[in-house]
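Below you will find the structure I want to go over with you.
Missing here is one protein chain; the remaining ones are kept as they sit in the complex.
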Amino acid sequence: MKRTLLAACAATLLLATSACGLGSESTGSEGPVSRVPELKPDQKVSIVFESYNFGQAGAWTDTFNELIAAFEKQHPNISVTAQKPQGNSANPATDTISSLQSQLTAGSPPDVVQLGFSDLDFTVNQLKALPLDDLVGKDAVQANFDGEQYPYAESARTLGDWNGKTYGVPFVFSTPMLYYNKQLFTQAGLDPENPPATWAEVRDAAKTIQQRTGKGGAYVDCLTKAAKDWCFQALVRSNGGRVLSEDRSTLTFAEEPSVEVVRVMQDMVKAGAMPNRTQMQAVESFARGDLGMILESSAIQGTFLKGAGDRWELGAAAMPSFDGKQAVPTNSGAALFVFSKDAAKQRAAWELIRFLTSERAYTTIATKIGYLPLRTGLVDDPDGLKQWAGENPYLEPNLKQLEHLEPWVSMPGANYLQIRDGMMQAVENAVYQGADPAESLRSVQEEATGLMQGGGK
Amino acid sequence: MTTEVVGESSRARRLGGHVVLGLLSLVCVFPIYWLYATSLRAPQDVSSLSVLPWPLSTASYTEAFAKNDVLGMLVNTGVVAVFSALGQLLVALLAAYAFAAWRFPFQRLLYLMFVGTWLVPFQATMLPNYVLLSRLGLLETLAGVIVPTLCSALGVLLLREHLNSFPKELLDAARMDGRTSWSALWTVVVPTLRPALAALGILLAISAWNEYFWPAMVLQRSNAVVQLGLRSFMGTEGNDWGPLMATAGLACLPVFALYLVLQRHIVNAFVRSGLK
């Protein structure tokens, strides 16, 4: 009895002293951010740059290293340490937010962080990314967007903005493209130079391919939880609907336009035009040449070209539209945010961002990795990317889509991830597992609405 | 070693045994064969699903070596595995000795504390541990990977079992000679326990070699251990299967070799303890 008592006392003591392990010091938000002065030439600063692209050994890491080396040469007083997000997911992009959170708690967040657009609300309102307009002045930010010669595409400038202020400078993005296997098209008796332009045409072409060649027809990589909601939003917008009301107060993904989208896709699966595959299985299947068409992010293009090799030719087309309506693609991608506390580091961070989004950097990124440069004028510059653009026929549909591009809308509140995942789970359930689209979406929307109101903690 | 107590096996029974075991072994080994087969395929065939890799190509290995400092990673992982195992063995040995050789107050409670660690999920402790490591300045170091894992509950449990069945007469003899408990430990107990310690050490080393959760939290700026190096071939834009399989294949080899060499010890050690 006495021993149990002693043990209980020890445990309580442990509990009491443990509270001083983690915790927040302040009572409320910090004051407004003030403008940071320029760095003096002999002022040494070292900053940390975190990007999920760093996790992968390959083109990105090499390109980043090249750019950082060039940056350090230009700014000898700034040294940059690069790192990938901390975490154990197979896909490092999944760990970006939790990595940032852990480091914020430990008191030493990275200075420049690359975060996806889907996390924008959380990044600005919860993680308190610094407003660049206040940090370096709105003119400086806009001057960077204008660049020396080639400004950002209009639709790309505001992707990292919140309530009129710029928090993140958009860095990379991609749009949904319809990739197709020209060889399979020919084998199925379809015209490889005339890819489908509407979803009805996609359905017919897919069925033809499936019947005549035995390979998979078409796969729309927008309908699973793993795919996130970026191109599902594109599909819904293309059908005239929205997943979130424009004032961000109501969820609308259970309304008729999105229900219809889900029904069309479910129909394709039922008719055998779309095989039941996970995102990974579908990408690999297409790269292997076992799938006719795939609606996929243009960022994966490199993988497809590699898989095609010299066995089959890759074709690319704009995202198909719904009959009678204009297709509205949304952008996937990420922006660069600043999280430093120290004024000198903040200034250094801004310099790095400016460098990474300069014409020179985009030229390197485009040629080495294949991403579309956000400074779209570069593709017309003979000294810039004109030659590369000529060699890269897939750019054409991508560039054309920019005109109708709309941003990937981030879900509101602290529970945004659960809302998004719930929505995509309902879509997946309907399309691949045969649940009723209207009912499936409606019940999840109800649950998620509760999360929205409860959010804001 | 085995006790064939019920007479000479008939041929048929032996054959039956071979068949079943053979099938099971095949199922166990086939995926491993696949791993190596994929690593030896030509780059464009990597996704191919044909059973035999042809043409053979070492391109994946070359790429793996080019993209990562593979030898360095293997050495680092080896360091982590060896030091983790040694550290865990030492700590476990001392603790098990205490439990086996004395009877003292709070013994049961302390024992439960060790068993309790099996019940604590990783996510309950990872964040505070990360913050503590950050404060100690051990992030991005191999020490930071090793230190939090030094107390192995499995080690303590197994060694305690072994020590409980340790012949008491040996210990008594040591006492008669007037030795302290410390010297008795090192001159009498450890030499007799050597096979068990070796076996446990190998299991702990293998476990540390394959560990990737904690290293992923601590080592953010480099792929110091090979499990992280594997992940560097996985990313947002698809996974690079060829070099990934090549690296994985290389990562398995040292452990395979170690196991084959020391297989007998492991089984013997388990046998002697008679896990009850």
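A and B are the chain letters, set down in written order, and residue numbers restart from 1 in every chain.
The definition used in the following text is that a residue touches a chain if its C-beta (ideal position, glycine included) is under 8 Å from a C-beta of that chain, and two chains touch if they have at least 3 such contacts.
Methods note: contacts and distances are computed from a predicted model.
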Protein that the absent chain corresponds to, by UniProt name, given "Sarcosine oxidase subunit beta", "NADH dehydrogenase subunit E", "Aspartyl/glutamyl-tRNA(Asn/Gln) amidotransferase subunit B" or "Glycerol-3-phosphate ABC transporter permease": "Glycerol-3-phosphate ABC transporter permease"
Listed residues B:42, B:86, B:113 or B:198, member touching the removed chain: B:113
Contact residue for the chain not shown (choose from A:133, A:161 or A:428): A:428
Identified contact with the non-displayed chain, of A:77, A:186 or A:281: A:281
Per the touch definition above, residue among B:42, B:101, B:143 or B:198 touching the missing chain: B:101
Residue touching the undisplayed chain, where the options are B:79, B:198 or B:252: B:252
Absent-chain interface as seen on subunit B, which is shown: 1-6, 9, 13-14, 16-18, 20-22, 24-25, 27-32, 34-35, 38, 49, 51, 90-92, 94-95, 97-99, 101-105, 107, 110, 113-125, 127-129, 132, 147-151, 156, 168, 171-172, 175-176, 178, 181, 184, 206, 210, 212, 226-227, 230-231, 234, 239, 241, 244-245, 248-249, 251-252, 255-256, 259-260, 263-264, 266-267, 270-271, 273-276
Absent-chain interface as seen on subunit A, which is shown: 11, 14-15, 18-19, 21-30, 88-90, 97-98, 101-102, 104-105, 107, 122, 126-128, 216, 224-226, 275-278, 280-281, 284-285, 290, 414-415, 417-418, 421, 425, 428-429, 432-433, 457
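Keep this in mind: only the chains that are shown with their structure count from here on.
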Centre-of-Cα separation between subunit B and subunit A, whole angstrom: 38
List of subunit A residues in touch with subunit B within their complex: 3, 6-7, 21-22, 52-53, 55-58, 60, 81-88, 90-93, 99, 102, 105-108, 280, 283-284, 287-288, 299-300, 302-303, 306-307, 309, 311
Interface residues, subunit B side, partner subunit A - complex: 43-44, 47-48, 67-68, 105-106, 109, 127-128, 130-132, 134-135, 212-213, 216-218, 220-221, 223, 229, 231-240, 243
